[in-house]
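Here the complex is missing a single protein chain, while all its other protein chains stay put.
Right after this comes chain A.
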Amino acid sequence: MADKLTVATTSLAGCFGCHMSFLDIDERILALAEVARFDRSPLTDVKHCGDRVDLGLVEGGVCNAENVHTLREFRQHCRILVAMGACAINGGLPALRNPIALEECLQASYLDGIGIENPQIPNDVELPLLLDKVHPIHEVVRVDYFLPGCPPSADVIWTFLSDLAAGREPSLPRELIHYD
């Protein structure tokens, strides 16, 4: 089974919707299991990427320091790195905070929000610091392929995986390209 395609997935500043869309391939996941094995992923218990991963699917933009570390780990270990979904491609709706100062965002969430008791901005060292802006992943690492959509449909993900498993250059037919 050593020649199975190894697939790692992660969600950075994502909503897990792209992973749900991935699971929307439904029973086709059984066919996928025949040719692929999951490495680090929210769907497995693997904590870090193995030495050589064939494919890394990254959902979400980059919004904090821990996202940067995870993304770099994926780039280092994955032969092919894929930006999955609008957030990974252009920051997505979380990037709506970009034109607003980070301090204002934190203030609105933790100090001035409705029903907040003992208002304070979380500052434990365990917590990753937010970046001042949300970034698409291609501004941090090199990206090999982009699967657009919010989320990309199961057919987008399936078409891409099928092309890759068959050794074809992945390409999306026009009718599968959507940004919404």
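Throughout what follows, contacts are C-beta pairs under 8 Å (C-beta built on N, C-alpha and C of every residue); 3 or more make two chains touch, one makes a residue touch a chain; residues count from 1.
Operating definition for what follows: contacts and distances are computed from a predicted model.
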Absent chain [UniProt protein name; select from "Electron transfer flavoprotein small subunit", "Polysulfide reductase", "Multisubunit sodium/proton antiporter, MrpG subunit" or "NADH-quinone oxidoreductase subunit G"]: "NADH-quinone oxidoreductase subunit G"
Residue, one of A:Met20, A:Ala33, A:Leu93 or A:Leu127, that touches the chain absent here: A:Leu93
Sole residue of A:Asp26, A:Glu126 or A:Asp180 that reaches the chain not shown, by the stated touch rule: A:Asp180
Hidden partner interface residues of chain A, rising order: 83, 86, 89-93, 95-96, 98-100, 133, 136, 138-139, 143, 145-148, 150, 172, 174, 177-180
